[in-house]
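Excluded from the complex is one protein chain; the other protein chains are retained at their positions.
Note that the chains take the letters A, B and C in the order they are written out, and that residue 1 is the start of every chain.
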Amino acid sequence: MEKINLMNDYNTTAHPRVLDAIGDAAGKRFAGYGADEETAIAAETVRRLAGRADADVHFLSGGTQTNLTSIGAFLRPHEAVVSPASSHIYVHETGAIEAAGHKIVNFPAKNGKADADSVRAVVESHTDEHMVKPKLLFVSQATELGTFYTRAEMAALREVCDAYGLYLYVDGARLANALAAGACDLGLETLAGFADAFYIGGTKNGLLFGEALVIANPLLGADFRYNMKMRGGLLAKGFLLGIQFRALLEDGLYLELAARANKMAALLTEGLLAAGVPLLTDTCTNQVFALARPDELSRLEERVLFERWGPCEGERAPVRFVTSWQSSADEIGRVLDCFRL
Amino acid sequence: MEKINLMNDYNTTAHPRVLDAIGDAAGKRFAGYGADEETAIAAETVRRLAGRADADVHFLSGGTQTNLTSIGAFLRPHEAVVSPASSHIYVHETGAIEAAGHKIVNFPAKNGKADADSVRAVVESHTDEHMVKPKLLFVSQATELGTFYTRAEMAALREVCDAYGLYLYVDGARLANALAAGACDLGLETLAGFADAFYIGGTKNGLLFGEALVIANPLLGADFRYNMKMRGGLLAKGFLLGIQFRALLEDGLYLELAARANKMAALLTEGLLAAGVPLLTDTCTNQVFALARPDELSRLEERVLFERWGPCEGERAPVRFVTSWQSSADEIGRVLDCFRL
Amino acid sequence: MEKINLMNDYNTTAHPRVLDAIGDAAGKRFAGYGADEETAIAAETVRRLAGRADADVHFLSGGTQTNLTSIGAFLRPHEAVVSPASSHIYVHETGAIEAAGHKIVNFPAKNGKADADSVRAVVESHTDEHMVKPKLLFVSQATELGTFYTRAEMAALREVCDAYGLYLYVDGARLANALAAGACDLGLETLAGFADAFYIGGTKNGLLFGEALVIANPLLGADFRYNMKMRGGLLAKGFLLGIQFRALLEDGLYLELAARANKMAALLTEGLLAAGVPLLTDTCTNQVFALARPDELSRLEERVLFERWGPCEGERAPVRFVTSWQSSADEIGRVLDCFRL
Partner (left out) sequence: MEKINLMNDYNTTAHPRVLDAIGDAAGKRFAGYGADEETAIAAETVRRLAGRADADVHFLSGGTQTNLTSIGAFLRPHEAVVSPASSHIYVHETGAIEAAGHKIVNFPAKNGKADADSVRAVVESHTDEHMVKPKLLFVSQATELGTFYTRAEMAALREVCDAYGLYLYVDGARLANALAAGACDLGLETLAGFADAFYIGGTKNGLLFGEALVIANPLLGADFRYNMKMRGGLLAKGFLLGIQFRALLEDGLYLELAARANKMAALLTEGLLAAGVPLLTDTCTNQVFALARPDELSRLEERVLFERWGPCEGERAPVRFVTSWQSSADEIGRVLDCFRL
């Protein structure tokens, strides 16, 4: 029997409506490199949803590519990124930002979330030209630990960024999961008002691939396509990104898929709590982090694909489950069975 | 009436068999980042076709990405690329190689082709540590001007590379078009024996996107996936590359599509020559470069999508036509009509 | 009255014997870029003192330049440095290593010193190609906090480096101060046996400027001069470095100057301890870190140039004093007076 796949949210091709949209384009001719009609429409849709008629919108193939291209384009050589120690760019992008020349100054962050005090402390500890100049705050919404920023929390980050002249950049690989989280009061338009730049992730939410970058700060948008090409991120058949995002965004499919993934995660969370399994963080998106006993772990390893999340704490092993729009209540039930004798 | 599109060979989605292969995968679960079965099979197919059971094979999304990731991984900081002045990396990749830190030492090249004497002269003019150290010869097969290297020509390049300790890297964005050219005696296995690394382009030959990089020199393959991730080129749903390349390569579809494109270009070439239109280069692949008179140009601009190729020579304008597997004899005929009163 | 300068150990020109050596060279002609006789002799002296007849020796103008040139030359793009969080490259070189493309993975370090367990933990937490590959351990001897590694401690670092395939790089900006510290049993030859590369600092020990880099690992030395030139560190009048280092090293002047600086620091340490002033670290080199009460601080600010070392701890302010070969017992006495009513 095939294992249940909660390893990640990018283990299938794409949602049928996305595949259909690509299928419908067969035989049609498109301009190259994103200069096509589909991409223009998708960009317009993004602008409309974000409530930013003036924003620059670009489509890229993946998150690391989007992060390194953006940050590389936005910063001068001596300027640095500030981010939680748990951030994807600090840990899991193989030094992509540093390879583009920029230090990431990290700080420990509870539940994967930056807070204004930590940012302030980091920036104030940088006193002169013998140290890098902090210039961009990087946060993820939802975070790498499945948590999210509320409207008030993001406003506080915006405030500290304003106080110190930092750009606020939001990695939205799982933005839809935050938007679809009932408890999250930070909507897309509000986010677009706070962030200098952010992206709406598609790869982890039903597309074959694709992230929609929104550059809300007009000072940062100049010549961005040069940087996309220079970093290898200007897809020849850019229209594929336009077609996919149009399908994902036009009828709210992106929120629907994220809500479905979140719901499955909520089911899992409830079951785990009911079974008395300790959780690492209190999440409302599509990632669940639990501490499994040895017997639970061995059952999980037999029946489920998931990720070990660091070294054991006592006898319990931290594990990560990621749900997606394709996860089912039945699957969640079978995962929970691993935790019940 | 829609214009005939000879602008490039990446203006449609993908060949039906490729789309079908993706469609067939719906609902299936795959390991991430190219660690899946489909990718393993596609890589094995590449190794078999190249006759290099030991080669490292990686799949990337585009040509610029493949070039910058490879060259960035292969060279030490002070080492430089040597390439014809017409090469894609020198002109049309927005300084991607330089952004990765490496100078490209260029030399003028007839018909877009490197020759051993030019390479030798370039390398010998680099005499000490005040100059970069030439370390990698970059050539394209087919070239950016639609020409190709014969077996003897590539052997001569290999020889000069051996003499000076250069790696030989072959950009194969249109490799299939060279392989399918009747006049070209340089087969895939032979090429794989000459080159330290090369790639088989898929984006311009029927895929949604994708290039298959072959690292034939075992000294160059170490830790390549780190470099893919670091440069933003490790696709989360890497299995999409495996699925597509499997469909393209397993039954020789890649040669079939290239042959079809070449045939349309040949038809165009013949027609142009018959009409007395001067050609810029003598090509047998899928690019045709012609010099159009003003009246021809204005008819072309009405009916055809194509690219202007630099400033006018006298009253004639250089133009580029690119055929693809979707070009038809009828379309070619209508293009030729623009050249006949 | 001029303030006593304990701000740093690079606030005067150079030792008279160094200046005399430069003066003696007036009118003489030298080959450029370090290809001269004086440089050859100085390099030979370094090799002799290090007991490494085969080592590559290069002279550079400053510490940051030496670090970025070396590490940039030694590492492949995805490889990372591991270092204590207090290391100079992590904090005080304005992201020079990251600007050369490499992440520095830091760990907290007691007294500024790396220990094998921390290094092991850092390396083992890097599990795959989604993270950088730790490849070089950076430590300073003496450390940025004035402490030093014993022979046994450095041997343990060598061992963990061997276990994980790391290079061991030692920043020796104040190496002479460690060598001259009575309590330090790690001699130059032993160090040269442990380290893959290290440098003997001159700027902070009596020279106008200059650091002598020793590349002990023959695999790392290839083409190093290319990297020096590329990074802007190949001095046109390289002979100035040769002349200075010859003067500094030939008669043991470097140890003599360091011993003098250390002795003044010891005098200061003794006085502070006698006065009941808490010290931040237990140092035997030429840096002393103390916690000053507000009244002491205000007297210090009147009479002494020194550095504030981070935020207050309670009411006490951390301060750093750096002695040099030009510090006098009288000066130390006057500094101590600031701590006595």
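Assume a residue touches a chain if its C-beta (ideal position, glycine included) is under 8 Å from a C-beta of that chain, and two chains touch if they have at least 3 such contacts.
A quick note: this is a predicted structure, and the numbers were derived from the prediction, not measured.
*Asks:* Using the touch definition from the header, name the shown chains in contact with the chain that isn't displayed.
*Replies:* The chain that is not shown touches these displayed chains: A, B, C.
*Asks:* Which residue among C:A26, C:A53, C:A152 or C:L219 touches the omitted chain?
*Replies:* With C:A26, C:A53, C:A152 or C:L219 as choices, the missing chain is touched by C:A26.
*Asks:* Considering the whole complex, which of C:R48, C:K237 or C:R340 touches the chain not shown?
*Replies:* Counting the whole complex, the residue in contact with the absent chain is C:K237.
*Asks:* Pick from B:R48, B:H130 or B:R340: which residue touches the chain that isn't shown?
*Replies:* B:H130
*Asks:* If the hidden chain were put back, which of A:N177, A:N227 or A:S324 would touch it?
*Replies:* A:N227
*Asks:* Could you list which residues of chain A touch the chain missing from the display?
*Replies:* Counting over the whole complex, chain A touches the hidden chain at residues 33, 72-73, 76-78, 100-101, 129-130, 132-133, 223, 225-230, 234.
*Asks:* Which positions on chain C touch the chain that was left off?
*Replies:* Counting only chain C, the missing chain is touched by 2, 5, 7-8, 10-13, 16, 19, 22-23, 25-32, 61-69, 93-96, 99, 203-204, 208-209, 226, 229-237, 240, 305, 326.
*Asks:* So which bits of chain B touch the chain we can't see?
*Replies:* Where chain B meets the chain not shown: residues 77-78, 80, 91-95, 98-99, 101-104, 129-132.
The criterion applied here is as follows: only the chains that are shown with their structure count from here on.
*Asks:* Taking each chain's centre as the average of its Cα atoms, which chain lies closest to the overall Cα centroid?
*Replies:* A
*Asks:* Where the centre means the average of the CA atoms, what chain is farthest from chain C?
*Replies:* The most remote chain is B.
*Asks:* Express in whole angstrom the distance between the two chain centres, defined as the mean CA positions of chain A and chain B.
*Replies:* The separation of the two C-alpha centroids amounts to 33 Å.
*Asks:* Counting in whole Å, what is the centre-to-centre distance of chain A and chain C, each centre being its mean C-alpha position?
*Replies:* Result: the chain centres lie 42 Å from each other.
*Asks:* Using the average of all C-alpha atoms in each chain as its centre, how far is it in Å between chain B and chain C?
*Replies:* Those two chain centres are 50 Å apart.
*Asks:* Would you please write down the residue numbers of chain A that are in contact with two or more other chains?
*Replies:* Residue numbers touching two or more other chains: 93-95, 99.
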